[in-house]
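What follows is a set of notes on a single structure, which appears directly below.
With one protein chain held back, the other chains of the complex are shown just where they sit.
And then chain A:
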Amino acid sequence: MMEDELIKIWQSSPMEEQIKFDKSRLMLEMQSSLSRFNKLVKHGILIEQVAMIIAIPVFLFYIYFVPFVLSKIASILIVIWGIWYFIKLKEWKRKKPTNLTKNYLDYLYESRNYLVMLKKWGDNAIYWYILPTILSVILFLFGPILAGKLNNKMIAIMFVVTISTGVFTYIWGKWRVKTQYIPRLKKIEELIKVMEE
């Protein structure tokens, strides 16, 4: 088979499928599907941001109105952490590669850098996400516990719930890194290698 025949064979496919457009309808559908799509894309980070928007005022309220000193200190720590996390979420959102008009190799580099960053944060989630929140909540609980305001059953339930949440978040984070970030990163690394060789 001649090499140029490849092009001929490839271009014989226009007859294979026939595309038909209803132009005016297409434009209307584009507009509406796009706005819904944009909302969907922002979904994940948005949930976390909304959680922070709710949590920060709640713990600010606790700083003033909870009578226990340890709980006040814990609330201050949670508010500081919440603000920091909210800023981080905004930063991640900004760094997400959305510019599809870049050339293929640059898009691969950008996607790789973004995934490396997410993986790094995912790997270290125990230090910046799980431990600070769980320890702050435990510190918060020690306020009423030391003042003798909670019975043993309540203390046990609260500790079990807090620690279980921490363990679940840890496992879920590890699962996410393993199933979502690492395979995609591997694939992108391979593609970059092929492009550069």
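A few notes on this one:
Just so we're on the same page, a contact is a pair of C-beta atoms (placed from the backbone, for glycine too) under 8 Å apart; a residue touches a chain by one contact, two chains touch by 3 or more; residues count from 1.
The rule we apply is simple: contacts and distances are computed from a predicted model.
Only one of "RNA polymerase sigma-70 factor, ECF subfamily", "Electron transfer flavoprotein subunit beta", "Phosphonate ABC transporter, permease protein PhnE" or "Exonuclease SbcC" fits the UniProt record of the hidden chain, and that name is "RNA polymerase sigma-70 factor, ECF subfamily". The chain omitted from view is touched by exactly one of A:102, A:120, A:149 or A:178, namely A:102. Check A:7, A:50, A:83 or A:131 against the missing chain and you find that the one touching it is A:7.
The set of chain A residues touching the chain not shown comprises 1, 3, 6-7, 9-23, 25-27, 29-30, 33-34, 36-37, 40, 99-108, 111, 187, 190-191, 194-195.
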